[in-house]
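Here the complex is missing one protein chain, while the rest keep their positions.
The first chain written gets the first letter, and so on, giving A, B and C; residue counts start at 1 in each chain.
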Amino acid sequence: MVNEHLASRLIQWRRDFHKYPETGFFEMRTASIVAATLDKLGFALQLGKDVMNKNYCMGRPSEEHLAEHVKWAKANGANLDYLPFFEEGYTGIVATWETGRKGPTIAFRFDMDALAIYESEEEKHVPNKEGFRSTVPNRMHACGHDAHTAIGLGLATMIATNHKNLNGKIKLIFQPAEEGVRGAKSMVKANVVEDVDYFIASHIGTGVPQGHFVASNNGFLATSKLDITFRGRASHAGAKPEEGRNALLAAATATMNMYAISRHSSGITRVNVGEMHAGSGRNIIPDFALLKVETRGESSEINDFVKEQVEAIVEGAAKMYQNEYEIKLVGEAISCKGSTDLAKILYHCAERHPSIENSILESNDPAGSEDATYFMEAVQQKGGQATYCIIGTDLAAGHHNEKFDINEQSLLPAVEIFYDLILRIN
Amino acid sequence: MVNEHLASRLIQWRRDFHKYPETGFFEMRTASIVAATLDKLGFALQLGKDVMNKNYCMGRPSEEHLAEHVKWAKANGANLDYLPFFEEGYTGIVATWETGRKGPTIAFRFDMDALAIYESEEEKHVPNKEGFRSTVPNRMHACGHDAHTAIGLGLATMIATNHKNLNGKIKLIFQPAEEGVRGAKSMVKANVVEDVDYFIASHIGTGVPQGHFVASNNGFLATSKLDITFRGRASHAGAKPEEGRNALLAAATATMNMYAISRHSSGITRVNVGEMHAGSGRNIIPDFALLKVETRGESSEINDFVKEQVEAIVEGAAKMYQNEYEIKLVGEAISCKGSTDLAKILYHCAERHPSIENSILESNDPAGSEDATYFMEAVQQKGGQATYCIIGTDLAAGHHNEKFDINEQSLLPAVEIFYDLILRIN
Amino acid sequence: MVNEHLASRLIQWRRDFHKYPETGFFEMRTASIVAATLDKLGFALQLGKDVMNKNYCMGRPSEEHLAEHVKWAKANGANLDYLPFFEEGYTGIVATWETGRKGPTIAFRFDMDALAIYESEEEKHVPNKEGFRSTVPNRMHACGHDAHTAIGLGLATMIATNHKNLNGKIKLIFQPAEEGVRGAKSMVKANVVEDVDYFIASHIGTGVPQGHFVASNNGFLATSKLDITFRGRASHAGAKPEEGRNALLAAATATMNMYAISRHSSGITRVNVGEMHAGSGRNIIPDFALLKVETRGESSEINDFVKEQVEAIVEGAAKMYQNEYEIKLVGEAISCKGSTDLAKILYHCAERHPSIENSILESNDPAGSEDATYFMEAVQQKGGQATYCIIGTDLAAGHHNEKFDINEQSLLPAVEIFYDLILRIN
Partner (left out) sequence: MVNEHLASRLIQWRRDFHKYPETGFFEMRTASIVAATLDKLGFALQLGKDVMNKNYCMGRPSEEHLAEHVKWAKANGANLDYLPFFEEGYTGIVATWETGRKGPTIAFRFDMDALAIYESEEEKHVPNKEGFRSTVPNRMHACGHDAHTAIGLGLATMIATNHKNLNGKIKLIFQPAEEGVRGAKSMVKANVVEDVDYFIASHIGTGVPQGHFVASNNGFLATSKLDITFRGRASHAGAKPEEGRNALLAAATATMNMYAISRHSSGITRVNVGEMHAGSGRNIIPDFALLKVETRGESSEINDFVKEQVEAIVEGAAKMYQNEYEIKLVGEAISCKGSTDLAKILYHCAERHPSIENSILESNDPAGSEDATYFMEAVQQKGGQATYCIIGTDLAAGHHNEKFDINEQSLLPAVEIFYDLILRIN
């Protein structure tokens, strides 16, 4: 049977991507292989800058790092025909199947990027045991986007194989840089979902167990990602401390006070100073500090409240230590709510799939953030429907953990449920 | 012998003042008794507003508190003839002895104020045992100004008794509100030392042992006393925390950062947030905070550096929490250096006094602050000489401690040394 | 008609209580009048320590303050027959009407305490204009408990007047010290609701407009009220700063870090440092600091999480500055959920009252905290039903604001709805 073969193909893809993880905007090898595969299946492709608006890419890497990565991709199995389209770090793909028959336009979003995590070398860690552990130090698919990309290719395969049964138009969107919520907005601003009637984003895991499926996950928080820099004045800490303007102290006091931002009576807030790097020598009054900060809110309004407090705090801290400062927005996502009608159809598709023992219509638990919400908002604003679903799976460890791993048995059901959804909407 | 009688008179005075302590600008009972005594001895008196420039009194009490204290003074033995001169809280006295003979003008400064300390009730605490413990809760002569005032009256007695041996003019200055360095500047600005050729300020104790005498103590730090208030916005901490503007947090972060003000390569600095009072209820976002702050510096320049940092920090903290703020200067003293020639004469007077086993010309150890430095600077700027001397004594406990007590045997020698100094300068 | 007369009686009561506000455990005048009134109406009374378990009173005032207040109460219209029952500061009352007929036991809780707020002197502030402004400086009924007490007496009046129509038993509980969530637990632990089948607590205002009524308000947060003290060592800030152990700095850093306690993914949290009082003099290293803190959580578990973090932070801050510390629990409340069946009956009573234009079954908005939740939990644990309802009213300013005032037209409807509820449950 076709799908038995597809099941093993899904695992192959997922393991290949797992072995060669690429972080946001660096997904050159991944995208080149995805593009070549989709091309072969017969999809019409739009690539790189054609599907990404440069003005809305946030937190892009330096030219130098991109150039280095091109070399790595070449040396590590990138498809050389397609690599050139992605070498500047615009690694998005939109693959369209035009049935030629009347019908709706349905789009699926899959994200492709990995994380800056050093994958576990523990023996019993499955990717290690089975030989597909990350080959790149400090890079790891620890969130499951390798699985997402594989599911996307699996769905593409089913569409191409069964295209005669389908109507309307199907778009598969492979998005870069979901981590840091940096990539989606640029694809929305390149109008890739302008014509979309139904939009489905998905994630594997997130605490939903194997055999469970959530048709509409609405707990995403609006978020802003900020790089905050303080610049003071260096001075010898022993001989002339009073001539310094201490950027590390400005950053430390800003940090303390950011965490003190008021909780909000209208909903959930979060603030995190994920990284601080400051100073250039033990005996020098630090003249530089970088904070990597994120704010979140249950609604975009609440997130804005937190962000505004961050801004006041940073300004105040700079004032205290006579520092210059800069607040740079390097990622942003909004909150969003799935369309109930589409969610219900998806819920039923999952419900009747033999592997799903518990199909759930809606979940509102607070979760992380997702920039797929930009796609959802754009589709909904034009009168279309959108949902964000969760494919349950057994996790070896939590997302972003060095021992993260999924149960690969959840890949094929995801593909089949999505294919079923296309049929039902058609 | 006269001085035996004087010795016991000194102890009487000191114990009376000790029993009825009055804090800065409230020295109404004390001043009324001092004035009456000096009047009786034959000194010419200038009182209250005649010797204090209202524009330079810092940190004055409220009219309400002053009015209350008048009642207390009346009920507790104030001299009713002189009390009226001091009822508005201008409690300074200048007593002049004009010999009519040619000669220099010599001035001595004695301070009269007590502290807001609850005196020890321990049995073995001498003032308790001997029945002259403070009668006022939370008021105590814990710095020795009761002794200073007594020494001033003792010196006055010797001058009056022996006036035929003296030349020139002698001025005895009884200053209010030395604690908090609030009173001296207003007397200087009322020109009370304009005509002074030699100026001597003194302190008992300060770590100098019984039988020792320091002719010139130069370790006083320049200082500023600041009352800093933050005003934010209250809100219910459970229901609407985000509507508050937290003044307590502004004050706490200002405090943390004030202590982080850089040490200075040119000399000693100090900063202290001695008190914080903030908020009006456990479940209310605090809308008010008061900080009682002092800065110090080895020189006035260094103190200014610290003060400017405090100002930047307060502005920054207010910014962070969208608070209003106010910084009020409620006390200030400069640094100063004694005149060597005058110090040498005083050194010799002490050296030949039978009770002094160790006369020291000069000490430069950092100490607290003193607003007698304003008198010193004024006298020196006009070409006069000034010094600040220390009369050693055994202390039962450190200054400002609830068990502070002096050895009363050090009172008479101080009077005799000062009298000897007058003779020598004459 | 009776109820017209009752309407004006309600206003009289409320204004009288408003004019003589008493804070928690000091409600001696109030309780004496309430008891006398209930007695006259024919209720059986249990008073003071008979309805309050001493071991569970939190944050009680000092004997000295209580004794002073007895004098005040005598001088300000307390009922002298009943005052003696309350003079030790156990000011709770349970008034029971036993119909002698079979039927359920229904209890209503009314709280009586005022706040430490200085009531507005603005001319247009109604209590000022109408002559019932607080006669006590810094004391004010700014939360509406004056109205609650009046409603309780109004309901008592209707019960007494119409007792022949009633069955079962009705208990009116007048609780002290709801502010600071200090009083309820002691009444629960004195078993006053042991026999209760239906329990109704209520509050006026809280943002619900005039003419609206919420039958079941479930947004109360679990909370702990903590008095935290740090004790360090004093030292002269200029002369010997290194000998101090700074309690104010310990408290300030504890404060900063308490606000940094992590948000919780399972629900709402709050932390507030409502007051700080530290230090005893500008030039002294502070040896003492008091923080008035409260934590809250959407569930008791979440509140415990926050409280445990507070404890670790306080311990760490004391460590930093070699301070001693104490954490004293002075108030506590749990979260609770109203019983749906009882809420539905109450909802219908409100719905059919002519003055209510909008009766709402349930509200889950996060609000402050309430120790009525202890009564609710106790009743529900025994199989009874409980609800917490909100009587809408126009507010002149928010709760705990110096210009707080209610619309007195909301008093009679509240009484009538509660009476109707008794009839319906009967």
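We take it that a contact is a pair of C-beta atoms (placed from the backbone, for glycine too) under 8 Å apart; a residue touches a chain by one contact, two chains touch by 3 or more.
What you see is a predicted model; the values in this text were computed from it and never measured.
A.B. asks: Check each of C:Thr37, C:Thr157 or C:Thr253 against the chain that is not shown and name the one that touches it.
C.D. replies: Checking the options C:Thr37, C:Thr157 or C:Thr253, the one contacting the hidden chain is C:Thr253.
A.B. asks: Kindly state which of the options B:Thr23, B:Thr229 or B:Thr269 is in contact with the chain not pictured.
C.D. replies: Considering all chains, including the one not shown, the answer is B:Thr269.
A.B. asks: Out of B:Leu66, B:Val136, B:Ala160 or B:Ala260, which is the one that touches the chain we can't see?
C.D. replies: Answering carefully, the residue with contact to the hidden chain is B:Ala260.
A.B. asks: For the chain left out of this view, which of A:Asn162, A:Ser280 or A:Asn364 touches it?
C.D. replies: Touches the omitted chain: A:Ser280.
A.B. asks: Just one of A:Glu87, A:Glu294 or A:Glu332 touches the chain that is missing; which is it?
C.D. replies: A:Glu294
A.B. asks: In the full complex, which residues of subunit C touch the absent chain?
C.D. replies: Touch with the absent chain occurs at residues 239-242, 244, 246, 249, 253, 256-257, 260, 262-266, 285, 305, 312-313, 315-322.
A.B. asks: Just the residue numbers, please: which parts of subunit A touch the chain that's not shown?
C.D. replies: 115-117, 180, 221, 223, 225, 234, 236-239, 241, 248-249, 251-253, 255-256, 259, 270, 272-286, 289, 292-294, 296, 331, 366-369, 398-400
A.B. asks: Could you please point out the subunit B residues that touch the chain left off the display?
C.D. replies: Contact residues on subunit B toward the absent chain are 256-257, 259-260, 263, 265, 268-270, 366.
Convention: only the chains that are shown with their structure count from here on.
A.B. asks: For which chain is the distance between its Cα centroid and the global protein Cα centroid smallest?
C.D. replies: C
A.B. asks: What is the chain whose Cα centre is as far as it gets from that of subunit B?
C.D. replies: When every chain centre is compared against subunit B, the largest gap points to A.
A.B. asks: So how far apart, in whole Å, are subunit A and subunit C when each is placed at the average of its C-alpha atoms?
C.D. replies: Once rounded, the distance between the two centres reads 48 Å.
A.B. asks: Round to the nearest whole Å and give the separation of the Cα centres of subunit A and subunit B.
C.D. replies: 67
A.B. asks: Two or more other chains touching the same residue: where does that happen in subunit C?
C.D. replies: 256, 259, 270, 366
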